[in-house]
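Shown here: the complex without one of its protein chains, the others still in place.
We call the chains A and B, going by the order they appear; numbering starts again at 1 in every chain.
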Amino acid sequence: MQIDMDEVLEILHRYPREKRHSLAIMQDLQHHFNYIPREGMEALAEYLECPLSSLYSMATFYRALSLKPKGKHIIKLCDGTACHIRGSVNLAGGIGRLLGIGAGETSADGLFSLELVNCLGSCALAPVMVVDDTYYGKVTLEKLPEILNKYREEAAG
Amino acid sequence: MNRTILVCCGTGCLANGSKGVADEFQRLIDQRGTDARVKCYVKRTGCNGFCENGPIVKVMPDDIIYYKVREKDVAEILDKTVEKGETVDRLLYRDDQGRPVKHQHENPFYAPQHKTALRNIGAIDPTRVEDYIAAGGYEALKKALAMTPAEIIEQVKRSGLRGRGGAGFPTWRKWQTAAEQEATPKYVACNGDEGDPGAFMDRSVLEGDPHTVLEGLAICALAIGAEEGFLYIRDEYGLAVRNVTTAIADAERHGILGDDVLGSGRRLKLSVVRGGGAFVCGEETALIASIEGSCGEPRPRPPFPAVKGLFGQPTVLNNVETLANIPVILKDGGDAFAAVGTEGSKGTKVFALVGKVKRTGLVEIPMGATLRHLIYDIGGGIQNDRPFKAVQTGGPSGGCIPAHMLDLPVDFDTLKSHGAMMGSGGMIVMDDRSCMVEVARYYINFLAEESCGKCTPCREGLRKMLEILTDICEGRGQEGDIQLLEQLGHTLQDSCLCALGKTAPNPVLTTIQYFRDEYEAHIREHRCPAGVCVKLTAFRIDADRCRGCTACARACPTGAITGAVKQPHVIDSSKCISCGSCREACRFDAVETEGRDAV
Partner (left out) sequence: MTITIDGKRCTCEKGEKLLAVARRNWIPIPTLCHHESLPGQASCRVCLVEVVQQGRSSVVASCVYPVEDGIEVYTNSDRVRAERGMVLALLRKRAPDSQLIADMCRLYDAPDLDRVKVSVPGKCILCGLCVRACTELSVGAISTVNRGVTKEIATPYHEPSAVCVGCGSCASVCPTGAIEIVETADTRTIWDKTFRLVRCARCGEPIGTEEELAHAARKGGTEPDTLCERCRRRSMTDVLAATYGDRE
């Protein structure tokens, strides 16, 4: 994928050239590109005049950041305690059977990435799944295909 | 009569479709326009805490509260309740006896609650500073501006307020230490990196009443002499980040924050820092490292942040809920606050009551209430009336408290002396179908991933504890494993660099202490008594009890269950993945578990 450096630079220049803004800038890059492209990392190191290694360290430390491209839709399956004891692991298995992906993986068609995430703070609706920004509460194995098919149909046109 | 319709727009209700409900109210009201006999407006509020029953709609001043409201119900609410003040019975909550409940304060979930930190949530529109001011907001800040730092700290001291984020450190002491430092500049920071699985009170406060946190932080800044502050909020909490950002901008526009705080000439600049997704950043030195723009690795204390914190300067870090209590303390006085609670734990605490309990949600009650009160009176008991087994308090740093201790009063010191922890207030209720070994394994797995990996015992010790616990859950446990887990646990408690590691063994040590027989059943008999550990559990259907309702067959993800309607069903063990969906689906208790030979 070709990265538009103007877009990268626009994001960088939203913030002053101080190391303390590195996390915020990386988050913005992540939001914009769905991952942090290497070009973005290198431009940021130059912009902040800091070693690339320190940014690489952060990008691999914080779970909100990813150095690999992600699918078009990001499925966040909550594995907080409340969801866990109400069966989130079974849902992960169910998604695996439907999409052929495990946690941290992207489906072959590039449509979905599955992330097993920490508590999303919606425990009363456990188990919870969030696709992009849409919350689905009290998800069951029965409901899964219906939810996911909506996104597939959308993509199919 | 004018009426206000309050539509809960917390994350829980939004997930249940409350935005559509609020929009529908607005659309119909606009449509009816000036013809309507009753003037009314729609207010989008923060989380009411009873998320499971959302979307929640309140009609004021009648104080009628509806649950599970759908868009199609909106017209009827307008016709009956708004126009005529009548109730729509089918949308009312039913109490334990099945009686409809009209007012919020009669609802068994809310009735025993004592709201301090959550006082405004659900009643005001969090995006309107005018609402907060109308509810008495920023009066405490005004009051504080007329006081000396020592006077402010004295009130906080009298209140007995202890940090709500975890360890329960006296809030005034942090303030006092930072106030005494000569170095400038100083900073204040709000810890909104709520990471405990099962806890969401901070999210609720930040979303539903952001100004109270800003006011608390501003008062802290006055007390210690800071002019800049940060709110570190989990990036996953999108609505909280947006509402706090809006609140800061509004407060600055109204001259409440910024270059001239309420005309006093004092300066206070607040900004939001979005968390990067690392549980360890809830630890204050890791959070500081993260705000500074590095990996969230804790550093040794002392020096404590109040002496040397953010950018090497004196810094006070307080949790969201702690700060939400500050305006109340300043307004009503520390003594009034201290009148509630127990000897060592003053005021109220917000708990996230979740798991296998009938009524789940956010609950604020005075410190010292018993677990039984919380779980049975407010929570309504265990789902499907199954037996209560344990409650996990305090998240990954906390412990599992068994049934015979249900009458323990909940406060900082009691929980700690029983190996658990108040933590941020997560209360995860478990029934006889929760495996305590698996729960311990779950927490250790969580912590092994969330450990920053800096110090040896946390990084390597958790890895080994996880290995052993996984072995036990999968039938490879050995004699001596329990002792080895205990040894490793004690090493972590003694030798880790930060609180994450030092408290990490608590879930393991408390489950060993209170549920040792379950560990032994796994190790010696290769049996999971709760029927949870997949490799140790096989499911079968009791033909006598099965009514052939087909619920299990529909719930089975692999099509392993067959049977005709009204005929006993059968599980094909070659297709069964032991997920337990059938057991959850069965209403006749016909699905049984039995041991299976482990690998």
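In this text, contacts are C-beta pairs under 8 Å (C-beta built on N, C-alpha and C of every residue); 3 or more make two chains touch, one makes a residue touch a chain.
Computed from a prediction, not measured in an experiment: that's the story for all the values here.
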Exercise for review: Quick one: say which of B:Asp89, B:Asp407 or B:Asp494 touches the chain that got left out.
Suggested key: B:Asp494
Review point. Where the complex has a chain not shown, which of B:Thr184, B:Ser271 or B:Gln478 is the residue touching it?
Key: B:Gln478
Study note, to complete from the structure: Per the touch rule stated above, chain B touches the missing chain via residues 278, 280, 295, 299-300, 302, 448-457, 459-464, 466-468, 478, 480-481, 484, 487-488, 490-491, 494-497
Study note, to complete from the structure: Touch rule applied to chain A and the missing chain gives residues 38, 41, 50-57, 60-61
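One rule holds for everything that comes next: only the chains that are shown with their structure count from here on.
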Study note, to complete from the structure: Per the C-alpha centroid definition, the whole-Å distance linking chain A and chain B comes out as 23
Review point. Which chain B residues qualify as touching chain A in the complex?
Key: 11-12, 14-16, 50-52, 194-200, 203-204, 235-238, 273-279, 290-296, 352, 354-356, 360-361, 392, 395, 426, 428, 430, 434, 439, 442-443, 446, 450, 452, 554-555, 557-558, 577, 579-581, 584
Exercise for review: Please name which positions on chain A make contact with chain B in the complex.
Suggested key: 18-24, 27, 54, 57-58, 61-65, 79-82, 84-87, 90, 93-94, 97, 117-126, 128, 133, 135-137, 140-142
